[in-house]
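The structure under discussion is supplied below as structure tokens; questions concerning it will follow.
Here the complex is missing one protein chain, while the rest keep their positions.
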Amino acid sequence: MYSTKIVKAENSSAAVQAIGSSKEGKILAGGMTLIPTLKQRLANPDCLIDISSCGLEGVEDKGSSVRIGAMTKHAAVAESSSVAKAIPALADLAGGIGDRQVRNRGTLGGSVANNDPAACYPSAVMALDGTVHTNKRDISADDFFKGMFETALEEDEVIESVSFKKPEKACYMKFPNPASRYAMVGVFVAKFSDGVRVAVTGAGEEGVFRHSDLESALSSNFSEEAVSGVEVSSDGLMSDIHASADYRANLIGEMTKRAVSS
Amino acid sequence: MAEVSLKVNGKVENHEVGENTLLVDFIRETVGLTGTHVGCDTSQCGACVVHVDGVSVKACTMLAMQAEGSEVTTIEGIGSSEKLHPMQEAFHENHGLQCGFCTPGMVMSAIELVSKNKSPSEAEIRDGLEGNICRCTGYHNIVKSVQAGAEKMGG
Partner (left out) sequence: MSEGIGASVKRKEDKKFLTGKGKYTDDINRPGQVYAHFVRSDVAHANIKSINTKAASQAAGVVAVYIGEDVAADGIGGPICGWVVPNRDGSATHEPPHPLLAQGKVRFVGDAIAVVIAESVEQAKSASELVEVDYEELPAVANLETASSGAEIHEGMKENRYFDWELGDEAATDKALQSAAKVVKLSVRNNRLIPNAMEPRSALAEYDDLGGSYTLHTTSQNPHLARLILAAFMFQIPESKLRVIAPDVGGGFGSKIYVYIEEAVCIWSSKKINRPVKWTADRTQSFLTDAHGRDHINNVQLALDESNKIIGLRVDTVCNLGSYLSAFAVAVPTYLHGTLLSGLYDIPTIYTNVKGMATTTAPVDAYRGAGRPEATYLLERTMDAAAREVGMDQAEFRRLNFIPKDAFPYQTAVALQYDTGDYEPNLDKAMEMIDYKSFEARRSEASKRGKYRGIGVSSYIEACGLAPSAVAGALGGRVGGWESASVRVDPTGTVTVFSGAHSHGQGHATTFSQIVSERLGIPNANVEFVHGDSDKTPFGMGTYGSRSLAVGGVALSKALDKVVEKSKKIAAHLMEASAEDVEFKDGKFTVAGTDKETAFGDVALAAYVPHNYPLETLEPGLEETAFYDPMNFTYPAGTHIAEVEVDPATGVVEIVDWAACDDFGNLINPMIVEGQVHGGIAQGIGQALLENAHYDENGQLLTASYMDYCMPRADDLPSFKVECTNTPCTHNDLGVKGCGEAGAIASPPALINAIINALSPLGVSDMSMPATPETVWRAIQNAQARAAE
């Protein structure tokens, strides 16, 4: 790891200030992606801004939605009784990210801000019509994710929390990459009174995306048969040594069916 | 350089180290406890698992400064050769180790696993050890060890 400076921010505005006064500062949340990146010398920030003391942890039931602090660890979401009650699928998703040690350190905000194309959380934010709350503004999920590792976040912006709408029914089905255990395909299906949202992670060349054909089929008939009636195209899906686009397309259909029937 | 102060196995360790020092290097090089191992660069093998404030973490994916003020427990801190921790004892009795390199991390993960789930099933143990890779045992006897360890720990 290159040498770097570490600043412990007391609150998010101090964090933003620290970023502003650094050359290439980076926010350090759980560090589950950032620290391995630094160890392999793939990044050389002059400053890391540790936001663990910014008071950004916790789960709050807001009635029609659940708001979770950006620094809330995956394990805390997985074990939260209010998440389990409001959106059990979200608790399940959090409980399946990485391994036990990753869940003990990794954070919601870190995962969402990084927008790894194979991360689990972005699919939940998308499918649960989420809102990303930053120190500056609220960004809807549909506007937040801008393609692989790209988000709408600006340089002087820190995620403070994320809100998830409570669905009538939801399920996340993950087909893990056997090596990395990231999602090779992850499908989050959420049924709301006004329709179904289906978000897919792990598969798209541009990162997480909503599958409109599956959404419209399921909105009119929430059943496995409706999924079978959709030809999932491999266009725009990733092909790599682990899985071809064709196979990923098959998995999208299959994971959607399993999510619907669970 | 920065001053880092934390407790390792109950003893205060106050040292001036580079700000980019990983917790695992702090434990191995600065404190000199070499039971915590490094087996990969991508936070997957789990040979470096320690407990920080009671939860298991991969010490290779945490900066020493992030553990400032914390209580760190390593494999050296859970039992002694005269009085092994029940989980260490279970690994010994069930031949849950061969070359020993993954063992410290495996034991530290297993202890946390059992602290959350007092009598885990075989499937829950296998799932709970996802973050620890062993190349020697085929996990068969590790699973048996964790089951036995859970019983000994009062599950």
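We just call them A and B in the order they show up, numbering each chain from 1.
Note that a contact is a pair of C-beta atoms (placed from the backbone, for glycine too) under 8 Å apart; a residue touches a chain by one contact, two chains touch by 3 or more.
Remember, it's a predicted structure, so these values are computed and weren't measured experimentally.
Student: With respect to the chain omitted from the figure, which of B:C45, B:M65 or B:A150 is a touching residue?
Tutor: Only one listed residue reaches the unshown chain, and that is B:C45.
Student: Which positions on subunit A touch the chain that was left off?
Tutor: Residues touching the hidden chain, for subunit A, are 1-3, 40-41, 175, 178-180, 241-244, 247, 250-251, 254.
Student: Spell out, residue by residue, where the missing chain touches subunit B.
Tutor: 18, 20, 28, 33-42, 44-45, 47, 74-76, 79-81, 84, 88, 91-93, 95, 97-104, 107, 122-123, 125-127, 129-130, 132-143
The rule we apply is simple: only the chains that are shown with their structure count from here on.
Student: Quick check: in the complex, which residue numbers of subunit A touch subunit B?
Tutor: For this pair, the touching residues of subunit A are 1-6, 28, 31-32, 35-36, 38-40, 48, 50, 52, 75, 98-102, 104-105, 180-181.
Student: List the residues on subunit B that touch subunit A in their complex, please.
Tutor: Contact set of subunit B toward subunit A: 2, 18-20, 22, 41-44, 46, 49, 55-58, 60-63, 65-66, 109, 112-113, 128, 130-132.
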